[in-house]
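Reading through the structure tokens given below for one structure.
Left out: one protein chain. Kept in place: all the others.
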């Protein structure tokens, strides 16, 4: 069956919608567990049919254990006048994420060991975490720090670390095949936009678009906390793993940088070829990089025991722009136009994945007579056939069951769409059969 | 057994002979069927032992059917004064090849739809065909067209489209092996020299040379109409297909351009390596290109159901020079020196194919003592051995049954002939055995 070219069903002003969703989610204090994550999923559930999973603290997931749930109500550092010189209410980045509760009066020296700043960017608050080592801390601008000259400070973190759950969201969109495309994003960062509300928003809108489109593959879209989320999903869903035929981790898709596709550990999976082809056709200095075992959840999907065909799509990679993991990764840093373009690139990748098939020429000995079927002009002698005719010849010549349409597009240097249309025409004429069941 | 280096048995002035043959064949009005093709084969039969095959109209050949036979006696367009403003007698390109008969008086507007010119080359007549769609037409220079201002014209095409035969010629030259080298050319074009009387003439002279030379492979040389000819041969000779070990389609070998070798669909067949090696050793910007499913009869030989190791040798490829498929592809366009050089390149390819073998070193543990056999100088200490000595060392070291002499020549950067002579000497000394039966 033919799914046709997937059209974005979104509104004209998709970039603005994506940015608006990010703005709504921005203030929530997310972490790898807790109510901030739940609230984020609740909002996404208004857009797409999201199933929320709760995994209890203490659940063993491979070498890891689901940690205690973290929630926070307030946190501050007060000077001797009672003024909050650091205030969680102003930015949730001010607290080291997963900080244990504390309520104490400390000397400046004692406090200093728990303070984190960025001297090279004195107006930015850094983002720090301490998930698996019980401790506490505050992040602040370097200029704030320079003004803290009191001898003693009152320190309060009104947080809890208690048995509870790890929460994640999952959208499953059934296709005509039970083979799956896995799309994941980490949704555990607090008030940071590019990392990774951009990925969250685009994944949600991809799910929304695919929900109303006929598609070959089934799509599983995960909104998970980084690392522990993918480990948990893999540990609890090993039965689903064999169905994953392609996968993509989405992150950092709102900045102004060129696109970066990071290959799967396999290096030559179909998703690698498809993403390379789509990025190769875009303007700008887009980059395809080899897999490395650092980054986002592709680290888990591409661990040697799974080695899944899961790549990663970003604009500027983690750590390669100064605003990364700071308060400067804010609503101004991600632009509607950039988000809309990232969404379009994702849809192009999905479109090629959906339409890339292997065919068999059912008439493989010599060329079939295309003219009598109205597929080829009837007079001869011109220098060169048209692009559509060349595409027919290429598809017929290469379709021996080992070559997919993307191979043919790359070998012939014809556009993928021209090759796909030729395959459609040949299939309608009975000259081509698909090798696949669905 | 050893065939030795093939020597061209031709006369000193081979280029002139090739051009003379082309000049003789030039006036004949050939098509994919009919008496022009028969007359061409009759003339070639004076040079080589040609078997003429006649395949009846209506014969099913894979997805095709052998068409009705086309013959033509005369054709013209007369103006109101009775003057032939277009006259088949002046050039057989004036009639669209395979035109149905017509005898009518038409308005200029009615006639116009059946006229073909080349505005960008106003003195040239284009070459057009309509083999599989019954219609008629005239080709003329654009300047001729500009002078046709009468209101009515008398139009006559005295042709027949009747049940008959498709005719082709075949030369078979038995070698010591029943493995075959297939050499084909299309011989269906009317008064055009480069395309493809150059290929026809060179194929005929190759056949003549091979007839009087001892050779390892059997050679099958086909003079066929394009497309339908190779389809017909393949359909009627499927039993012979498995014997084809190498193949070469010859076309466009008389122009002044550099050589172009178009690889087989396999891309790494022995003929690809051999032709690449021979062209690499020639002066000039010669080109080796990947297979594409457009061109000449390699399209059929390389269809996925056959996927034969058949490449194609040309100078400037089809459609890449302005004279292509026009009356400017005439006797002046193809030069004796260019034809002779093309012939020599074909013979070089045949020579390497004939002599390229895999050997086994019968003394594979350490080097044999070449000095005691008189194969190596007796004193030592010089900086480097001679080329002939290096060739002996290379052949001995590499001959483990997996590596052929061309591999060794390329790896050692020694000339193929030096490697071949070394292999001959080692075989005579009993140090080397061939892996092949013949």
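As written, the chains take the letters A and B, and residue 1 is the first residue of each chain.
The working rule: contacts are C-beta pairs under 8 Å (C-beta built on N, C-alpha and C of every residue); 3 or more make two chains touch, one makes a residue touch a chain.
Here the structure is a predicted model, which is why all the values come from computation and not from measurement.
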item	value
Residue touching the undisplayed chain, where the options are A:138, A:219, A:324 or A:376	A:324
Touch criterion as defined above, residue of A:129, A:363 or A:412 at the omitted chain	A:129
Residues belonging to chain B that touch the chain removed from view	361, 363-369, 371-372, 378-385, 390, 393-394, 396-400, 411-412
Those residues of chain A which, in the complete complex, touch the missing chain	61-64, 96-97, 126-133, 135, 227, 230-231, 234-235, 265, 290, 292-294, 299-300, 302-307, 318-319, 324-325
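By our rule, only the chains that are shown with their structure count from here on.
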item	value
Centre-to-centre distance between chain B and chain A (centres being mean Cα positions), rounded to whole Å	55
